[in-house]
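Handing you a structure now.
Here the complex is missing a single protein chain, while all its other protein chains stay put.
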């Protein structure tokens, strides 16, 4: 089974980190192929960043489809382009926020999200509402750490302490039973935090890969009826024409 | 007061139709400047179409800001890029679905949306939920008419009859007190439908222009605290680099 | 265009303050006519006060209709009698809480309300829920200042400081991006607070006048289908008979 | 125990019907005192009617308090003036819609409301939402019968058949387990409908009287902390001055 | 009227306390029969405890039915087995959490729950959501006191002080107008707390008995249409066979 993990930003360090996670969690028989985006911002921390990341992200999904991917993971906690990616894919496509939140509700009655900058809080709350978990998610908490600074969080004691302290506060003040890490860049902190906090600490990248494996293993693919039907072919002009998938994909999706 | 109306698709006919609406509804002293997108699909009927429309749409918003626009209207019923556009703008930015739904709740206890293809129904329902109007919106109804076909709806009796009949059904079956038209391309049918149905029939384009006028007139601008703060400047690579606004805009937004 | 602003309490000072706001925000071509109530309590701070204010308020709406008003504003933050006033009016009728909350969601992702006495908090929360903004409104906060004391808030430094401090707390603790002022009597503080806090501070009176202008300008009137249909004529006995509008109005509404 | 049942309209026939119900359901030791309103419309079918009914209704509540009532029932399905009446009362005050809906959720998993005119449907739905029963209430259905016509429903076979048929449809189409009758004027049909339909058919008048008995019997009174605290004494001018309760009541409520 | 109060745990002290409450609140003509469970845990503080309590609880309900009970109260704040008990009963069956929460919303705009161990908080919140009272219930608070320790709460000053202090905090911090006591074992503290706090303090046991009296008095029984229909007779094996009610009951329920 081929699962493509798309890094929708253009940070090579993040792509490398994703590859390490994929190697670690993929089941025997699963190939986790990480693909970085060739075009867009080097980190995604605003709706504007997300918009510029989408064409590159969707091109990567289309390329993965052509190469026979059985499923995809969008490795950014804002779950950018999730519906559009599902329109382009046959197999399941999961966002890492979506995957982490679903998993959290399966192993704990309540959870808190610990994320990066304050400005991403409201966006995470919108995802919580969209997926249906307003009752289970007790609070979304910011650490004030930018995405790219997380590159060093595993080796920088002060950064790690800030994240760890916010997790402790989440358990003490929110009454939560699990922690969802709010950025793909925190993936390598997950085990250590989990050992210390003694509650499930959930990294969306790992869990998204495993959930795609599970859905594919259960024979499930993305519904092509309704919203996720393949987009209709139409004229695209200007720079965006380069991001239109070849007709062969549309044919395969029909 | 300058209000920029952005057509996020690349259909020249739609841009012309928007210009006609803007001329008709703008108050004395308001200049409604319509700008089409230079890059992207010629109509927006899927999440994928929307993703490819975003860079061109946001570039248009940034250009409008540079030219001194006091507010913006995004003239596509899916309200694409609304949060990102707000990050780039000083003045108010309204989507036409948002504007039409808000207006509907102010003149009727309940409303129905009458839109284009079946596949856009779930997307409209997501907007209804996102804006908070699940109790007021009784139903979203599709006519099965593609966006570009609406170019001729005012002169094509069969098309008009199909839309009109769906509106009648909405009043009879949903118990709604108003109709929201689910596409910018229906703007020129609004008055005629309203005269026949004798309930408020709401075209988002007209009402969005008037609501931006109202907000600007009340001295209100987009909050730069929280989600809608200007995006942080960062490295953008590949084709997307062309869509990054100049540093001057970031400075003006700070 | 004639917009009638009804002061549903009998405080002459409040009526004068409303007239000043109306003069300030009305567009060229709009006449903002303020009408105080001739019967009822001098301020509205309880459901009982509101009940006694309704007959006078509705009589004022009916009088405005007779005089050709194109729309109405109910200038009390509890939005008293809104549905009943809509039954009596052809054009749009907006409450100032409704107007302010709608506007807040259009310029900020989240908002807090800063209001008068603690006992009005739950009533404001009910309006938040009724209009559909439970997700956007982060908190309703009381200052403990009675409505009539606000007459002096612009000139009384201690009062102003109390209101300003509560707004600061709202921004710091609630994570809100905008402030909604919870009383018509705070209208004259809006600009000063906005300048200091550097977020949108929203006075419902101003914004309601502008939104009525916008709706009328977009050709929208109150739906006469369903809940807001004109009330059926019927026998009314006792003191209330004096508050029944003349048959001519019912005829005009049909 | 004295329970005052207030008829907020001025129909003597309705007042008489309420007295019959009160006699029938009051426990030994309970005196059910029915009081009609001296001022207002003869039936309540619009928000305007409701507004004109409030002063008379609240005067009746205040009079009942002075006479030592231990609790009150507001016998109109729109639950007019409920919060205001609670401000004036020491003991519990129940609306008949509120009472019937609460009771329905205690004896069935789901219920439908069968009411009078189509225009009251949205108002009943607002009450459903306000009380928290959107999940349990499957549908609100209108029979198209005006309130005053119900005077004859027990003896008019055609009217009875219309109501009965709507109840049957509710059971068949809505999957409901109980029927809530949406008007005080249907109280005398309750037993007969219940016998035929073989599900709980709930008349709000009977059940509200019993629930007030229960709350008083459990030693519970209206909370005077927060929203339902006694209204503050203040200047009231014009015709409304006649509806202000004497200072003695405010004193008793403190 | 016979109302059976079932103690679903096997603590004799709790059963005795329930009998005292029943004697105190039952109306003349009501016999409140308390029945303890013969099989299960001596207190219910987890979902596992609740599961082991159910067979004994339901056997008690079936026995009460055979003895002619007109209604039942399930005297544990988790409302265990409520739907199953309704399937077995002709008359109304109320849980004490359900009864207390309904009563709270009838006498106050908002309430807080003060309960036992921290681990029961999420379970109480689920009941709040299930009954529809998420808007009215401001917070569920734990005292950290185990159920069986409550046996002595009336005479142990330190325990009482802890409960009382938590109630005070609820009023000060949550803005609530009433307190719901979150355990049958707190029934004997209700009057004293109410006298001190001067807001409604609601014991579910008392109020459930009174509400069952009210529903029976209004002629209402459990709906046998839909979810609460009598369970179909079927083969039951092993130890559970002893808990199957005799065919006579099924016959009576049909």
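For this structure, a couple of remarks:
A, B, C, D and E are the chain letters, set down in written order, and residue numbers restart from 1 in every chain.
Here is the rule we use: a residue touches a chain if its C-beta (ideal position, glycine included) is under 8 Å from a C-beta of that chain, and two chains touch if they have at least 3 such contacts.
The shown structure was predicted, so the numbers you read here are calculated from the model rather than taken from an experiment.
Per the touch definition above, the residue from A:141, A:210 or A:234 contacting the chain not shown is A:210. Within the complete assembly, A:221 is the residue of A:12, A:161 or A:221 that touches the hidden chain. Of the listed positions A:10, A:110, A:123 or A:143, the one in contact with the omitted chain in the full complex is A:110. Mapped onto chain A, the interface with the missing chain covers residues 25, 27-29, 83, 92, 94, 98, 102-103, 105-110, 131-136, 171, 175-178, 191, 194, 198-200, 202-203, 206-207, 209-211, 213-215, 217-228. In the full complex, chain B makes contact with the omitted chain through residues 118, 121-122, 125, 129. If you put the missing chain back, the residues of chain E touching it would be 10, 37-43, 45-56, 58, 81, 83-84, 86-88, 118-119, 122-123, 126, 129-130, 226-227, 229, 231-232, 234-240, 242-244.
Keep in mind that, in the parts below, only the chains that are shown with their structure count from here on.
Chains that touch both chain B and chain E are the following: A, C, D.
Spacing of chain B relative to chain C, judged by their CA centroids, is 28 angstrom. Averaged Cα coordinates give chain A a centre that lies 53 Å from the centre of chain D. Across the assembly, chain B contributes residues 83, 109-110, 135, 175, 226-227 that each touch 2 or more other chains. Shown here, the protein chains touch in an arrangement that is not a line, ring, star or fully connected set.
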